[in-house]
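All protein chains of the complex are present and in place, except for one that has been dropped.
This part shows chain A:
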Amino acid sequence: MIHSLFIINPSGDVFLEKHWRSVIPRSVCDYYLEAQRASPNDVPPVLAAPHHYLISIHRGGVALVAVCKQEVAPLFVIEFLHRVVDTFQDYFSDCTETIIKENYVVVYELLDEMLDNGFPLATESNILKELIKPPNILRTIANTVTGKSNVSSTLPSGQLSNVPWRRSGVKYANNEAYFDVVEEVDAIIDKSGATVNAEIQGYIDCCIKLSGMPDLTLTFVNPRLFDDVSFHPCVRFKRWEAERILSFIPPDGNFRLMSYHIGSQSVVAIPIYVRHSLTLRSNGDQGRLDLTVGPKQTMGRTLENVALEICMPKCVLNCCLTANQGKYSYDPVSKMLLWDIGRIELPKLPNIKGSVSVVSGADTTGASPSINVHFTIPQLAVSGLRVSRLDMYGAKYKPFKGVKYVTKAGKFHVRM
């Protein structure tokens, strides 16, 4: 199980340490730092040091390194570390070095509550928030005046109930339930424009502010679309198996209800195309780049927030381009060309072209960069998924319900 946790900032300083068993000197982090120095963006999540095993995750600019002394399921540790970061984000709205340093006491209290002797104790955000109140200005002032503290003295009832994810005694003046259906298109498009692979990864994120103990049922128009699903623990799996409806008592606040996968077996609409030509050896040290972006299979919606990212081959020195829409930037150090297009308004197709300067005499064969494409399509779930209805039982009021659809590019690559 987890012996100790170290949080390390990008410059390699350990700025927080917490030990659940005997104290492990922080010098053990040197093994991690060494690996990080060797390849900054490519640290394996599990490292074996002579007497310890370091399992690390990297999020929000900080690295969390858990130290174990014994055989343990690596995914258990990784999943837990991610849960820790999720909790921090939930509490402080972000998880960066400064924020952790500002709130080290709450951080310490949280870590103490989440892990006992290296084994998770309470990781549900709703329960933690009852045990340790999230800091805000109002409460800080109130606490100084009344002498109360952020730490609760009673056990949250949820901990003992069979719905441990929900706070008890929730009350709202306006009862609202919002569902965001987010779909991300992962695709690889090869040189000729043919789709090598396309998948959809979808999420239903909820923001639920309902009083009491509501029991919700979410029905889909076309639930057969789902290839593979995973649920928040609140969802009753039996109902899903039998009737393909989501029946659940929701946690309070924001949470991810389900995530689903629509695999490569089914046909996925590709909503965007990129016409590209990159020649690195046309005349002497100059190359030419020409890119055109256009919509395809968007079902009548517009593409927004379109941006292209190209990691140029090492031999490219600089780019001198003109775009008919949006702005571009090129970073000669990281060799990253970024073209921020924005909204695509038909009939004008965004285009960028110009010259690329190349190191003279460099080997340009085999250098085939790929374009990372970003886009957003509001009010569309590209898989065609639709929520049919939301029913509520167990409470008397009538809540306000809302469903929002959005499609985004996930890992959308176009090879050049």
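Everything that follows uses one rule, which is that contacts are C-beta pairs under 8 Å (C-beta built on N, C-alpha and C of every residue); 3 or more make two chains touch, one makes a residue touch a chain; residues count from 1.
Heads up, the rule we're going with is that contacts and distances are computed from a predicted model.
Chemist: Mind telling me which option in "DNA replication complex GINS protein PSF3", "SUMO-activating enzyme subunit", "Dynactin subunit 5" or "AP-3 complex subunit beta" is what UniProt lists for the chain we can't see?
Modeler: "AP-3 complex subunit beta"
Chemist: So which of A:Arg256, A:Arg301 or A:Arg343 would be touching the chain we can't see?
Modeler: Final answer for the missing-chain contact: A:Arg256.
Chemist: Of A:Asn174, A:Gln297 or A:Ser368, which one is in contact with the hidden chain?
Modeler: Candidates A:Asn174, A:Gln297 or A:Ser368; residue touching the omitted chain: A:Ser368.
Chemist: Touching the left-out chain: which of A:Lys171, A:Arg224, A:Lys238 or A:Lys396?
Modeler: Going through A:Lys171, A:Arg224, A:Lys238 or A:Lys396 one by one, A:Lys238 is the residue touching the chain not shown.
Chemist: Which parts of chain A are in contact with the chain that was left out?
Modeler: These residues touch the chain not displayed: 1, 14-19, 21-23, 26, 39, 41-42, 44-46, 48, 51, 53, 56-59, 68-76, 78-80, 82, 104-105, 107-109, 112, 116-117, 119-121, 123-124, 144, 147, 149-155, 159-162, 164, 186, 188, 196-197, 199, 201, 227-233, 236-238, 241, 256, 259, 261, 263-265, 311, 313, 363, 365-370, 372, 411, 413, 415.
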